[in-house]
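Here it is, the structure in full.
The complex appears here minus one protein chain, its other protein chains still in place.
Coming up: subunit A.
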C-alpha cells in the first residue's frame, strides 16, 4: 500500500498488486522487450526490468490557428495515436489539443508519477511570444516538432503510456472537464506525511548528502553526468562546425562569382568557366541545404535530449532526497528515543508527575515518529526500486533517440557527399574538353 505513492497504479486500469511483472532481458530487436535475451544482452536486472504491455505510436500534426484575428487566438494541434493498449477504447484515437493542454498533461503526470522521468516541454516563454510571432509558420512548426517528441517520449514509457490522463488526452471529448476532475480528485494519497512537513526545513536540509550512498545510484548519477557532459560538448563543437560551414557557404558563393569574372576576362574559355562557376555555386547551395535539413535538426534534437536527461537527473535527485528524508527522520527518532531514555533514567523524588508527563509526551512522539520513519523507509525503498527501473526505461529511450539522431545525421551527410561528388564529377570532363596547345 505504501508503495502506491510512487507507483500510482490507481491511475492505470490495472487491478493487479503493486509488484510489477518481471522481464528477463531488455534488448529485443523484434519484440517489445518481452523476449528472453539470449547471447548479446547485458545481464537482466530481474525485478527492475521494465515491461511493455503493448505499443503506443503517437504523432502531433497539423497546427491550425484557432479564433484567428481575435485576442484569444491560439494554435491547436492534431494529436493522434495507433495503439493496441487495452485502456484505449479505440486503436486510433485522436483529438485536437493546444499547448496549454500539453502543459497540464505534463505537470500532472509529474505530480502523479514522481518516480517516473516525465519528459520536459519546451519553454512557453519564447521570444516569439513577446514579439507576437507565435503564429509564424516557423514557430508553429518548431513547436509542433517539440510536442511531437514530447508525446513520443511519453508514449515510449511503459508506465506513463498506460496512464488514464494520457488516455484522456487522446480520447476525451471534454478535456476541460477531465482536467478539472483530475485536479479535484487526484489519483493517490498525498505522498508527504504530516510529520515530515512539521519538521523544519533547516533540520532536513542540513544534511544535504545521503548517509549511506548506494553504489548503484552513485554510478547512475555519474553516468548521467558524463552523458550530459558528452552531449554538451558535442553540441558546442558541432555548433562551431555549423557556423564554419555557413561561412564556407558564403565563400564558395563568392568563389563562383570570382570564377565567373575570370570567365568574362578570358573570352576563349568563358563557357567552361561559367560551368565551373555553377558547380561552385551548387556546392555552396548543397552546404547550405545540409545545414538546414541535417545539422540544425540534429542540434535541436541534441539539445532536447539534454533537457530530457535533466528530467532524469531530477528524478535521481528526488530519490536521493527520499533516502535523506528517511535517514534524517531516523536520526531524529533516535535522538528523541535517547532523550526519553535519559528522562526515564532520572528517577528523582521531586518531579515525578512532570517526568511522567514528559515521558508520556515523548512516548507519543516516538510512536508518531516510528510510523513516519517506517513510511519514509518504505517510500525510499519503493522509490529506489522504481528508479532502477526508470534508468532502464531511460536507457531505452536514450538509445532509441541517439539511434534516430545519429542515423539522420549520417543520412544527411551521405546525401550531401553523394550529391556534391556528382557535381564535381560532372564538371571534370567539361573542363577537360578545353583544347589548348602549348
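The working rule: a contact is a pair of C-beta atoms (placed from the backbone, for glycine too) under 8 Å apart; a residue touches a chain by one contact, two chains touch by 3 or more; residues count from 1.
Just so we're on the same page, contacts and distances are computed from a predicted model.
Looking at the choices "Dolichol-phosphate mannosyltransferase subunit 3", "PX domain-containing protein", "Pyruvate dehydrogenase E1 component subunit beta" or "Armadillo repeat-containing protein 8", the name in the UniProt record of the chain not drawn here is "PX domain-containing protein".
Contact with the undisplayed chain is limited, among A:123, A:341 or A:399, to A:399. Of A:108, A:156, A:182 or A:319, it is A:156 that touches the chain left out of the display.
Within the set A:123, A:174 or A:425, the residue that contacts the chain not displayed is A:425. Listed for subunit A, the residues touching the missing chain in the whole complex are 14-16, 21, 23-24, 26-36, 42, 52-57, 82, 84-86, 155-156, 158, 161, 223, 226-227, 230, 233-234, 237-238, 240-241, 244-245, 247-248, 251-252, 254-255, 257-259, 261-262, 264-273, 276, 279, 283, 396-400, 402-403, 406-407, 409-411, 413-414, 417-418, 420-421, 424-425, 427-429, 431-438.
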